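Here the complex is missing a single protein chain, while all its other protein chains stay put.
In order of appearance the chains are A, B and C, and numbering begins at 1 in each one.
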Amino acid sequence: MNRIQILLFATLRDTLGTRRLQLDLPAEATVAGLKDLLVATYPQLSPSRNSIMVAVNQEYAGDDSPIPSGAEIALFPPVSGG
Amino acid sequence: MNRIQILLFATLRDTLGTRRLQLDLPAEATVAGLKDLLVATYPQLSPSRNSIMVAVNQEYAGDDSPIPSGAEIALFPPVSGG
Amino acid sequence: MEFPTVISITEDVLDLDALLAQVTLDSTGAAAVFTGMVRKVTARGEAHETLYLEYEAYQPMAEAKMRQVADEIRSRWPAVEGIGIVQRVGRLHPQTPTVLIACTAAHRDTGVFEAARYGIDRLKEIVPVWKKEVSPQGEFWVEGDYIPKPGE
Partner (left out) sequence: MEFPTVISITEDVLDLDALLAQVTLDSTGAAAVFTGMVRKVTARGEAHETLYLEYEAYQPMAEAKMRQVADEIRSRWPAVEGIGIVQRVGRLHPQTPTVLIACTAAHRDTGVFEAARYGIDRLKEIVPVWKKEVSPQGEFWVEGDYIPKPGE
């Protein structure tokens, strides 16, 4: 297993009530697998599953993107800065 | 006769060495007549005659524009601000 | 000579004159700048009033993406000399500037206006910053509608 740190921003931080999570992922996990585990663990994320953006090592990732060991993961809604 | 005050800017002020002129114009004078009189009086203006801009009462005037009694006249080269 | 790229995420009051000086070179004759401010009164869409906005950033990624926006500007408008991109975060009240995009060049017909426009458009697409709107009716996180591709 691969224990990863997850940073949460904006709505997602408010929904889960924390800035950081730890999750244990299988060694060959992808972003899709991470999302599945998250929604299973935190059902309140289910409605926003499709709009959750995932950054792996500070780069936008797709559902197929692998999650390397020790990666910095961030979850957030579509950006709204400016 | 109509004694008018003329303001000079930029090149024209340098060429004539003064910021202001007085000229006596016929009562029904136009801008073209003013330019003729100017060039006759100050031959050093002859080369730039066609590029001299004339403002009458702070508005761009053409050769046919009349020069009302007591008008504020300004002479200057094409503008180059900004 | 290296062209300056100034990237910053700050809680401080934005200083447009200082940013402009940082992106002005001896060869610079023109700058186009975009500023966004907190609107108190919004008429477009669902009309509403704003008490304040609360901005937050995923800072290291946001800085990297702001740098990417600057790189994209340079590849599209090679005449651009200096680029400054500054995002203010924290609680920002109406009429307060929240973001600055400054692009300089030797002359104004070199794409500086288009570059600044592109800069703010891209910032709003890919830079991980979010704002929470606080109004007399309550508060909610604003969500954009752009989904970056992997690696974008």
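Assume a contact is a pair of C-beta atoms (placed from the backbone, for glycine too) under 8 Å apart; a residue touches a chain by one contact, two chains touch by 3 or more.
Please read these numbers as outputs of a predicted model, since none were measured by experiment.
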item: Displayed chains contacted by the hidden chain, counting the whole assembly; value: B, C
item: Among C:Thr10, C:Ser27 or C:Gln137, the residue in touch with the chain that has been omitted; value: C:Ser27
item: Residue in contact with the excluded chain [from C:Ile7, C:Ala106 or C:Val134]; value: C:Ala106
item: Touch residues of chain B, complete complex, unshown partner; value: 7, 9-11, 14, 51, 53, 55, 58-62, 64-65, 74, 76-82
item: Residues of chain C in contact with the chain not shown; value: 14-17, 20-21, 24-44, 94-95, 97, 104, 106-108, 113-114, 116-117, 120
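In this text, only the chains that are shown with their structure count from here on.
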item: Interchain centroid distance [CA atoms averaged], chain A/chain B, Å; value: 74
item: Intercentroid distance (Cα basis), chain C paired with chain B, Å; value: 49
item: Inter-centroid spacing, chain C versus chain A (mean Cα positions, whole Å); value: 26
item: Multi-chain contact sites of chain B, meaning residues that touch two or more partners; value: none
item: Residues within chain C bordering two or more other chains; value: none
